[in-house]
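Apart from one protein chain that is not included, each protein chain of the complex appears where it belongs.
Order of writing sets the chain letters: A and B. Residues in each chain are counted from 1.
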Amino acid sequence: MADTPTSEPRKVFAPWLDPNQKPLVRFENVTKKYGDYTAVDNLTIDIFEREFFALLGPSGCGKTTLLRMLAGFEQPTSGRILMNGEDISKIPPNKRPINMMFQSYALFPHMTVAQNIGFGLKQEGKSKAEIDKRVDEMLKLVQLEPFAKRKPHQLSGGQRQRVALARSLAKSPKLLLLDEPLGALDKKLREKTQFELMSLQENLGLTFMIVTHDQEEAMTVSSRIAVMDKGIMVQVDTPAEIYEAPNSRYVADFIGDVNFMEVEVLRHEGAQIIVKSATLNEFKLETDSDLKDGEKVWLAIRPEKFIVSKEKPSDDQNMVQGKVWDIAYSGDTSTYHVRLEDGTTLKAQMANRRRVRNRDITWEDPVWVAWSYRAAVPLRN
Amino acid sequence: MNHSFNWGRFWLISIPFIWLLVFFLLPFIIVVKMSLSDMANAMPPYVPTLDLTQGWSSLMEYLKQLDFENYSFLMDDELYVLSYLSSLKIALISTFLTLLVGYPLAYGMAKMPEKWRPILLMMVILPFWTSFLIRVYSWIGILKGDGLLNSTLMALGLINEPLVIMNTTTAVYIGIVYSYLPFLVLPLYATLEKIDHSLLEAAADLGASPMKAFWQITFPMSLPGVVAGAFLVFIPAMGEFVIPDLLGGSETLMIGKTLWEEFFGNRDWPLASAVAVALLLLLVIPILFFQRMQEKQQEANS
Partner (left out) sequence: MNPTRFNWFNATSLALGFGFLYLPILILIIFSFNDSKLVTVWGGFSTRWYVALFQDEAFMEAAWVTLRVALVSATFAAILGTMAAMVLIRAKRFPGRMLFSGMIYSPLVMPEVITGLSLLLLFVAIGLDRGYWTITLAHTTFAMCYVAVVVSSRLLSFDMSLEEAALDLGSTRLNTFFQVTLPIILPAIIAGWLLAFTLSLDDLVIASFTSGPGSTTLPMKIYSQVRLGVNPQINALSTILITLVAIGVVITSLLGKRQAEKEGKQ
């Protein structure tokens, strides 16, 4: 990459890679049990200032428990939670410099929008003038100035969401927790709000920690994603790494669509590894992970990495033959379900660059499915 | 749309409507009329009586004999004014006392684990189904001079002389609080239980101590339940007869008791009717208020 003297390359934000960085929050061997049920299992993780950290997982994976322990509503069964190096486990929720935006918004129904936003400041014993000033600022921030005197039930879903956000930001918390903050909004509004949240976080220089079960949302907003399952963090990484280099079938499957193929490693040929599927041909693989000959692994291939064609593709890639079984049209892309010779089905996604009526591949067509040597990610189970 | 007359609907409305007109509204009109009549030593014990067989002139004659004498008597005789005021005072104080006992109870119930709540609720409802008379009666054995309370306290050496509670207004307070406690707890519990726990978490998250969160969130949000419960205690307590009669003494004046004595003791039906009308006028404001609230609640629910 050629550096031009006028513009420095933008510095990548990755404090977790810097050993000298002090974390804002550290979970240290934190375990939470409810009777026999282990919600969070011996978990250790650092979260840094200015991060937008996403906890992603199915319901019951322990992500909300983690958030509630941080807010102070739950106590860890064992382990410590540190904030700026100090153990906060014993501090009650009302004394923590952490605020939370609740999934249900938890707006006080008997108070106006302004009273809701000013609630936290009032608890600190701030003067009325100070509170009013800050409330006005927050109303401006979330563009709700005309609604200050309304009660929550007189607002739309999106407006309530913004009141909840303003209320949790009013005290300028060191850390803002967001529990499924956009779960109640429709798709369009969600996408718009995701970008608002991101720019807010960046402009105010705050640290956000978000819980979500929506993988697209996690991918869009966060600096790092922790994929959780049964109380443990399966993988913690940037959205791109999580997507392109999942470390397990679970993560690959949870994030986006994926095809799995079980293969045996036959031999290494320079940079390339030759693998063989039990029912299909041999394939070539280029990968950073070090695989041993004779080992059995799963290949994970994203649907959009496939190229479907009627003509035989060029020789510098892997390919299999099959028949188009089904086509799912979704506007910008079409997903082809291709039935292979061994009876398995591959999902291949192609952008619809041409008008659909002109497309040349249709049901029952014999086709080639091709992918590059680097497209498949080998996963040990 | 079908414009033919809907007989089913007609009967559905008419039958309960006519029943209520005959057995609820008409009796009231008679009470009002009676309160304008005079007592007489006859059977029935009042004049005038209406005899419609005598025609128009007798009706006019009849109307001429009606007067407001009973009401001016009510205003003049201290006994009635005092018993109104005393009823009001007793009802207000016992409503407040019931609230003091009932609020912590309803709050404690709402805070119990969910699986316990139906049982606790049933335990509150159970006395409500038990005979009112028996529940009032059960206090006589406890409160009377040589009753259980005094003998226990004396056995413990806490007092030397028996406390005089039975046949005083204090006993009436205890009786009302005891009898009407479920009426207050039920609506209050229903509102407290509905309060979303995440609101209290949000309050704590924003820096409110548990005490502050209670006064700023829980209490204001429970006010509809408090008001509904308070009315359910206050209104019947105003007209209460059994409790002051069994537990109260001669100094306990309550309007329900006065009415009863006027009717059964003095056989003065017209005066008893006047007392009833006056009591009703006194209760009309809280009753209307309560009804408005109920309707609003129903609208909110539907």
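One rule holds in what follows: a residue touches a chain if its C-beta (ideal position, glycine included) is under 8 Å from a C-beta of that chain, and two chains touch if they have at least 3 such contacts.
Since the structure is predicted, the reported quantities are computational estimates derived from the model, not experimental observations.
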{"item": "Which displayed chains the unshown chain touches", "value": "B"}
{"item": "Touching the absent chain when the full complex is considered, from B:M39, B:L99, B:A202 or B:L279", "value": "B:L279"}
{"item": "Among B:K89, B:K111, B:R267 or B:K296, the residue in touch with the chain that has been omitted", "value": "B:K111"}
{"item": "Interface with the unshown chain - residue positions in chain B", "value": "8-9, 12-13, 15-17, 19-28, 30-31, 34, 44, 101-102, 104-105, 107-114, 118, 120, 122-127, 129-135, 137-142, 144, 146-148, 151, 178, 181-182, 185, 192-193, 195-197, 200, 231, 235-236, 238-242, 245-246, 256, 259-260, 263-264, 269, 272-273, 276, 279-280, 283, 287, 290-291, 294, 298, 301-302"}
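Here, only the chains that are shown with their structure count from here on.
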{"item": "Touching residues (chain side chain A, partner chain B) in the complex", "value": "71-73, 92-96, 98-100, 102-104, 106, 108-110, 119-120, 123-124, 167-168, 171"}
{"item": "Complex contacts: residues of chain B adjacent to chain A", "value": "196, 198-199, 201-210, 212-213, 216-217, 220-221"}
